[in-house]
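Removed: one protein chain of the complex. Kept in place: all other protein chains.
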Amino acid sequence: MTAVSIRGVSKQFRAGITALTGIDLDVEPGEFVSLIGPSGCGKSTLLRIIGDLVQPTAGTVEVNGKPANRARRDHDYGIVFQDAVLYDWRTVAKNISLPLELLRWSRGRRDARVDEMLELVELSAFAKHHPWQLSGGMQQRVAIARALSFSPSLLLMDEPFGALDEMTRERLNAELLRIWQDTRSTVVFVTHSIPEAVFLSTRVVVMSARPGRIANVVDVGLPQPRTNATREEPRFFELVTQVREHLIASGAPLGDTSTPTLVEEPA
Amino acid sequence: MSAIVQPVPVGIGRRVGRHALDWIPAVIIFALGIAAWQGLVVVFHVQDFLLPKPTSIATAFWHDKHVLWSEGVYTFKEALGGFALGSGLGIAVALVFAAWRPLGGVFMPYAVAANAIPIIAFAPIMNDWFGLLNPFSKMAIAALLCFFPVMINTLRGLTSVHPSSVELMRSYAAGRARLFRHVRIPNALPHLFTGLKVATVLSMIGAIVGEYFGGPTSALGVSILNASSYGRFTDAWAGIVMASAFGILFYALVAMAERLTTSWHPSARAFRSE
Partner (left out) sequence: MSAIAVERPGANRGLGALVRGVVRAVALVAGLALLWGLWEGYRWLGMRGQWTWPFPVNETTMPHIHTVLRAFDQPLQPGGPPLRHYLFHYALFTGKEALAGFALGALIGFMLAVVLAHSVLLRRGLLPYIVISQTVPLLAIAPMVVVGLGTKGVQPWVGVAVIAAYLTFFPVAINTLRGLLSPDPRAVELMRSYAAGRSKVLWRLRVPASMPFVFSALKISATASVIGAIIGETPASLQGGLGYAIVNFNQYYSIQPANLWATIIVCALLGIVFFLAVVVVERLVLKRAPENFA
């Protein structure tokens, strides 16, 4: 059973913008798949379609063999945005326990899991802090801990490290890989950083400019575990070059042609 | 941008008051101001009944402190009753409008425009309806004055939620009620308090000015008006001082409640540092 199965998905917004056309993609359990493409190519929209936060105009999406809608109701995935979206009025620990409260876990079970997650992202010392007291990188780690708190098999991430500086980003990349392997989850990761995509993924999906379609898929055969040393290997550079050339070939313009990715008002 | 601006911008206390030294200019200005007032009145031989000396006001205040206090309490009760009634209604209506968004979206501009109506003009009607001597007539005015700022600010707080936050809750398959409880309502608290602080000032005004249109002699507004009609300006100013004291106290109480319940809120809109 595939983790995510996308067939013929298209998305047209009411303003007449075609974000996606004819997307076919399968993600196997345990994979780490990156979606990369120029700004405005619809990769964030595609991620939201997988998460049933946006409805496709055509095509079907199945997560864990169920329709995306069922999967969302069954809490099959956790999502991390570029903005950590933590609640200022809750402590770090309470932010992580939010989904667990919604799932009506018992107090004891919640507290135990929160402690586990804090250890996983190495923020145990900050349990009682408030989000604004943490740096951007730390906030994202809390967001990741929250997304994984109920052990979903699928993790959707929308440029989660986009707002961070390069060094923090590389460090969090390594941590994310560690967490991915510890939890054995499937990850669909949106980014516009080529090195990040190659470093993290088992496969990199290159998307074309709007209207977005899948231009190419690159298998990243680098061995695990990947470290900073991996970034300096010749094979890494070859793969980065390969992805870049696919991007250019798919019509990625030299400038930024982004229009805001459009999100529909939730009902 | 808010059409209902909070009277004291968030963070102003922290910025200005952090060091005792920061207060020195303010204290100096205060002393200078009082001295100048006193001096000008004396030097220009301004008659006491036109603009009394600060010392005369202080004397009158001290002399009448018991009466002023009981009058102040009477008026404050009217303000408090109106504050509670108007704010309660405002919060309730805001919740309704936030739950049924199309309704709120359509009526919001009208609520903002209705806020521009001089509600105080209804004071004589309230007296006619409930009776001059009935404190409820002033409470009604205060309530009307408090309703709109509280409603508008609370509604703004309930609806100014980061879209990603709504998406996050959807990803948890959390329905509307839980979205309200976990996201919208906590998010609205700072805005609610902005509205409540404006309401404290307005409720005092409603009570006192409402009394200018008629009320029992045990009320502060009536006493101030009588004093000024008979030319006893010193007494009138003493009454104003008492009214201001109650106003500041009321505001401070709500501000303190705000500090306690929303201490998590970063003072995002603080004045830029010098």
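Per-chain residue numbering starts at 1, and chain names A and B are given in the order in which the chains are listed.
Everything that follows uses one rule, which is that a contact is a pair of C-beta atoms (placed from the backbone, for glycine too) under 8 Å apart; a residue touches a chain by one contact, two chains touch by 3 or more.
Quick caveat: nothing in here was measured; it's all calculated off a predicted structure.
**Student:** Using the touch definition up top, pick the residue from B:92, B:121 or B:257 that touches the left-out chain.
**Tutor:** Touching the chain that is not displayed is residue B:121.
**Student:** Just to verify: which one of B:205, B:219 or B:238 makes contact with the chain not shown?
**Tutor:** Touches the omitted chain: B:205.
**Student:** Considering the entire assembly, which residues of chain B contact the chain that has been omitted?
**Tutor:** 1-5, 7-9, 12, 16, 22-26, 28-30, 49-51, 104-110, 112-113, 115-118, 120-122, 124-125, 127-130, 136, 159-161, 163-164, 200-201, 204-205, 208-209, 212-213, 221, 224-225, 228-229, 231, 233, 236, 240, 243-244, 247-248, 251, 269, 271-272, 274
The definition used in the following text is that only the chains that are shown with their structure count from here on.
**Student:** For chain A and chain B, let me know how many angstrom lie between their CA-based centres, rounded off.
**Tutor:** 47
**Student:** In their shared complex, at which residues does chain B touch chain A?
**Tutor:** Those residues of chain B that touch chain A are 162-168, 170-174, 178, 182-183, 186, 189, 262, 264-266.
**Student:** Quick one: in the complex, what on chain A touches chain B?
**Tutor:** Checking each residue of chain A against chain B gives 48, 51-53, 72-75, 77-79, 81, 83, 85, 87-90, 98-99, 102-103, 130, 132, 263, 266.
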